[in-house]
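Subset of chains shown; positions unchanged.
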Amino acid sequence: MQITASDPAFPEDAESFCRQTGNVLLASDDKAGICTLRIRKGNGAGQAAAPCGTAGGTNKNIIVFSGDLDKAIAAFIIANASAAMGRKVTMFFTFWGLNVLRKPNKVRVAKDFISKMFGKMMPRGSEKLGLSRMNMFGMGPKLIRSVMKNKNIDSLEQMIALARQNGVELDACSMSMDVMGIKKEELLDGVKMVGAATMLANAEVSDMSLFI
Amino acid sequence: MQITASDPAFPEDAESFCRQTGNVLLASDDKAGICTLRIRKGNGAGQAAAPCGTAGGTNKNIIVFSGDLDKAIAAFIIANASAAMGRKVTMFFTFWGLNVLRKPNKVRVAKDFISKMFGKMMPRGSEKLGLSRMNMFGMGPKLIRSVMKNKNIDSLEQMIALARQNGVELDACSMSMDVMGIKKEELLDGVKMVGAATMLANAEVSDMSLFI
């Protein structure tokens, strides 16, 4: 398989990718900013190499506590890169992170006064998220989104869709939902409601757990 | 053992819990929002199953850098859920996280001017912590605490007490204490003063380290 790319970090990444997934990087060439790589699938011994890493599992476990656009983007870039390496990824959305999973349109559900107020004050879905810094009353997120688009980088919404296509599991913390008065119907379809015990069980078969 | 619960995430969590702790979930039933589970202690083979997970240890290591109420709650929920699974948990409080461990009342200790100033400006103990967002000059924390109380969820102070009862180790970063001018007498009794090397040693026998 031959690949060409204009990203200067690509050869390093491809080498890492091959080392961890049991493929063989045959040759790497960098001419005038264009890298060419040749990769043989499998490790030549007729079977995938056992991945390096911790013995208990190579899954990835990502706790998304933050509801900031920049942190959500970081979380999904890591999740999608892990899935591309063939790893099982579980994301556990808790506290403000639940806002990332909210459907953009209002869903009619019965709520008490405080839950309604929370629902109004917090961003409804990924498109409404602010930045952790340089938010500038909403100009920052628009600017970052426009720059990412110009650089042909997926939007957060495309990243979420890709994650779901690639089998990344999206879990919502049931206790946070209870506290913030968010109902299952208000979250993206297919999101599972789980508790901390499930997140911890996922952590125990993962070699990386992040709190974002 | 038979358990009933009204939390929709409960069966998923119970299944995860049993899988990781060597107990057997015999049956799970969900009727009209009430889940009934039957669990056999031990794995039926007369001994607890070896826990899945990384080879080096199933301890949990939590670095609490933040002094925000919401992040402290998240940290203690994870710590207590880990302890409930029979895992050893160490929490390392550093920088602003030290404020979580401060005694609520003023303790008379000799301090230089800057340390006194720091001591006054930073929240004295868990009850004074603010939120990482929607703090609204202190209304946010009051609101969250009141909602949690109405939902029968433990307060942060109850979570801390529970953690200590269950053997969660609370460590304070000695260097941060030195920089912020916080003395041992000002922290909750029984908190150990340690450095980064001890935190790292704990990390090396843990399958999950979080920076919160």
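In order of appearance the chains are A and B, and numbering begins at 1 in each one.
Operating definition for what follows: contacts are C-beta pairs under 8 Å (C-beta built on N, C-alpha and C of every residue); 3 or more make two chains touch, one makes a residue touch a chain.
Values in this document were obtained by computation on a predicted structure and should not be read as measured data.
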item: Overall number of sequence copies in the complex as this file defines it, 2 displayed; value: 3
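Going forward, only the chains that are shown with their structure count from here on.
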item: Residues on chain B engaged by chain A in the complex (per definition of touch); value: 7-10, 12-14, 16-17, 19-20, 51-56, 58, 60, 70-71, 74, 77-78, 81-82, 84-85, 87, 132-134, 143-144, 147-148, 151, 153, 207-212
item: Chain A residues touching chain B - in the complex, by the definition given at the top; value: 54-57, 61, 63, 65, 67, 94-96, 114, 121-122, 174-175, 178-179, 184, 192-207, 209-211
